[in-house]
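All protein chains but one are shown in place.
== subunit A ==
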Amino acid sequence: MKRKFQNSQSRLPDNTAVKQQQLPAYRLQLSAKEILSGFFATGVFCLGIGIILLLSAKSIKEIEINYTEKCANCAKLRENAANFDRECTCSIPFYLSEAMRGNVYMYYKLYGFYQNLYRYILSRSNSQLVGTDIKDVTNCSPFKNSPDGTPIAPCGAIANSIFNDTIVLSYNLNLSIHIKVPMLRSGITWWTDKYIKFQNPGSHNLSSAFAGTTKPLYWPKPAYELDEEDPGNNGFINDDFIVWMRTAAFPTFKKLYRRLHRIQHFTEGLPAGSYSFLFLDFPVSRFQGEKSVVLSTLTWSGGSSLFLGLAYVVTGAVTWLAFFSMMAIHLRLKERKVFFLQ
C-alpha cells in the first residue's frame, strides 16, 4: 500500500522531527530544591558583591565644594553686559584634614543642568566635529549660524553652552606660600573621542581651517584658541570641549575637569592641609542650577557611589528572606502532602 502511494504521489506528510513536532528537547522543570538552592546562592552572591563594593567605596576620599552661592556676587556682576570683560575672581578656602592618597581627580559638578533634553542632544553636528565638513550645521538649530549668517563652528546648543569656568586649586603650605597644585588637562576623555570622533579640519593651520565660520555665541574665544598653553589641544580636539560634548544622562552630573599631576609635593596625592579654589571667568549662570567642584580619589570600581553596593546588599538580604519563607512554606506543604498520602 505504502509502495503504491510512493509511486503515485502519496500526500503523506514527511516524517521529520520538525514537521511532527517531535524535536528532541530538554524540558525545563525546576524542582523546589533547585529553586530554593538558587535563591540561596543568589543571596550569597548578592551579599558578597554588595559587601565588597561597600568596602571598596569606603576607601574613597571625596570632597565637594559648592560655589554657586559663594561666587554669586561675581556671577551677578558678570550678568550685566557692561561688565562682560571685567575680571572677577572668587576664592574658596577649605581644609583637608586627611591626605588624599593616590590619583586625585578634579570634577566640576552641575545640578539641574539639562544636558539630556531631546532638542539639546540633537543640536550638534557630528560631521563638523569629525572634521569632514566644517560648514555642515544642519542639525544644529537653534545655534546654526551667527546673526550675520556665517556658520558657527562648533555649532549647536551643546557646544554653545560649554562649561567655561576656570578652576584653580592651590595648596597653602603656610599662610604666605600658596602653591598652585599641578594639574593635568590631558587624559580626561575617552580615547575614541579624542582620536576618532573628534578631529580638526584637515588644514595645517587651525585658524585657517576654521575660516568662514564664527565662534559660538557664548564663547569668549574661537575654538582654535581654547588652550593657549598646548597648541595640540585646540579646536575640536580640546579635552574640555570633548568632555562637555559627551552629554550627561541626567540633569545632575559631574564631569572630569583635571587630574592631579603627581610631582613635587604631590607625588603621594594631595597631602593634608589647607587649600583654596580660585574661580575665574564666571559667565552665564541663569539655568537656576548649582555648581560645585569635586576632588576625589578612586578605586577599581570607580567613583564614590554607594548605590550599587547598597542595592546588592539589600537584594541579597531580600533574597535570603524569600528563601527562608519559601523554605518554610515548602516544608509545611511537604508535611501536608505526606499527611494527604497517608
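Basically, a contact is a pair of C-beta atoms (placed from the backbone, for glycine too) under 8 Å apart; a residue touches a chain by one contact, two chains touch by 3 or more; residues count from 1.
Basically, contacts and distances are computed from a predicted model.
Undergrad: Quick one: find the hidden chain's UniProt protein name among "Phospholipid-transporting ATPase", "Snurportin-1", "glutathione transferase" or "Protein YIPF3".
TA: "Phospholipid-transporting ATPase"
Undergrad: Looking at A:193, A:225 or A:290, which makes contact with the chain not pictured?
TA: A:193
Undergrad: Suppose we count only contacts with the excluded chain; which residues of subunit A make the list?
TA: 1, 5, 10-15, 19-21, 23-30, 32, 35, 38-39, 42, 46, 49, 53, 103, 105, 107, 112, 114-121, 123, 125-127, 129-130, 132, 138-139, 142, 157, 160-161, 188-193, 196-197, 243, 246-256, 259, 284, 286-288, 296, 298-305, 307-308, 311-312, 315, 319, 322, 326, 329
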